[in-house]
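Here the complex is missing a single protein chain, while all its other protein chains stay put.
Moving on, here comes chain A:
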Amino acid sequence: MARVTLEHVTKRYEDIVAVDDMNLEIEDGEFVCLVGPSGCGKSTTMETIAGLTKPTEGTVRIGDADVTTLPPKDRGVSMVFQNIALFPHMDVYDNISFGLRLRDYDKEEIDRRVDRAADIVQLEGMLDREPNELSGGQQQRVAIARAIVREPAVFLMDEPLANLDAKLRVHMRTELQRLHKQLDTTIIYVTHDQAEAMTMSDRIAVINDGRLQQIAPPLTCYNEPANLFVAGFIGSPSMNFVNGDLANDGLRTDHYDLEFDPAAFPLEGIDEVTAGIRPEDIYLERNTESVVDPSATIEATTDVLEPMGDEIFVYLSLDGSSAEMMTSDEASTASNQLLMSVDPDETIEADQQVSIVLDRSKVHLFDAASGEAITHGVADESVHEAPTADAEGGATEVESGGQRD
């Protein structure tokens, strides 16, 4: 039970800066996911909290105590590792009780706590097994039991589900949420899987290149990304981006124009603007009844269809060229490509001419140079109340909109 605060934490290695001036404030009992691509510094951030790595600069606080120089064992944290890291020379009971035995708890207390922890993670009857006799999911549960048995103030998880198969991962995801509800401990969870981050956490901290990009509730990150990186990273498949020039009546891009009143947004000093729109905010023209504020019609050719069952992803070509050899990420940033998702019942085929509209209230504008968000939704304010713009700095917390808890 404690809040965790990182103040100006920087970790420099000889050749790289792994964590760059990180400021984080994690509330008591909160479930926060640190999410970002590989090598972005999220694991290093976690190691500085655990005490396995000393920050080059900055302070780490757990509760009210400055723990920057404390060794890991005195920080009141426990950790679950990506490679599970059970001690192979000890049985399950010894693994779980390792920390308690080191702290000289008496035998009865250890037994009581181990039994309870085993009960929570449903490991009854397996206490005398060796780790190598357990399945991956059971091993991970032992690791979690080992972490919770000491009743730590903060619970650190470094991609604990990364080595499990897909089905088990989804199952363990629910178990972890249940565990969080049950224990009500602060949990800091590192993952590169944005789906895990979206589903489990109270707040997501998106990290890239050692810098905090945004920390906000999942839906805020999704609906009001603070910058281009967050917009592209959160959401799968990712947002469509297109660069364009500002005109008096909106944005001109290579293949279509987007009408809005530029005066309504803080666009001074910004030459180039990147517009972003999520696949689900693009509609076929024939279905525009539900769209509050449709844009002008755009003509396109369907290229590849990806039926997912509950929706169909449609790759649209705006100039007739094909997106062959492009990954969905590349396609999302190419100006002549759009990725949209349509209802599975929709009759749509490859290489078909379609007319589409964008939901202008869901179009995001970013400063192409800095990547910062300018506005989320370019709808006419007289028609529809536009959400307030959150164009604060990348590391600031975006509090408006979205939902918490």
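Some notes on this structure:
Going forward, a residue touches a chain if its C-beta (ideal position, glycine included) is under 8 Å from a C-beta of that chain, and two chains touch if they have at least 3 such contacts; residues count from 1.
Throughout what follows, contacts and distances are computed from a predicted model.
According to its UniProt record, the chain left out of view corresponds to "Carbohydrate ABC transporter membrane protein 2, CUT1 family" among "Carbohydrate ABC transporter membrane protein 2, CUT1 family", "Methanol--corrinoid methyltransferase", "CoB--CoM heterodisulfide reductase subunit E" or "cytochrome-c oxidase".
When you scan A:I26, A:M79, A:A153 or A:A379 for touch with the missing chain, the hit is A:M79. Across A:G99, A:G232, A:P279 or A:P294, the residue that sits in touch with the chain not pictured is A:G99.
Screening A:P71, A:P266, A:P307 or A:P344 for touch with the missing chain picks out A:P71. Against the chain not shown here, chain A presents residues 47, 50-52, 71-73, 77-79, 81-89, 98-99, 102-103, 131-132, 146, 150, 156.
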